[in-house]
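Here the complex is missing a single protein chain, while all its other protein chains stay put.
Then we have subunit A:
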Amino acid sequence: MAEPLDDYIDAVSKALALPVEDAWRPAVRANLEVSLRLGRLVDEFALPDETEPAPVFTA
């Protein structure tokens, strides 16, 4: 049975021309689940619209 993230992994793999062999898929999926879970923790924190990152770039 396909896992929930498999379609997404296939689509991004194609979009980025990034190979994901079948043998790697469970580990890639597990890592992506962790990244998205932690990403959600960041996402759900309300920041003021005016918040900017702190880039090093200096014009």
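Definition applied: a contact is a pair of C-beta atoms (placed from the backbone, for glycine too) under 8 Å apart; a residue touches a chain by one contact, two chains touch by 3 or more; residues count from 1.
Quick note on the criterion: contacts and distances are computed from a predicted model.
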In UniProt, out of "Amidase", "ATP-binding cassette domain-containing protein", "Peptide/nickel transport system permease protein" or "Spore germination protein KC", the chain dropped from the view is recorded as "Amidase"
Can you list, in ascending order, the subunit A residues touching the missing chain?
8-9, 12-13, 16-21, 24, 27-29, 31-32, 34-36, 38-39, 41-43, 45, 47, 51-54, 56-57
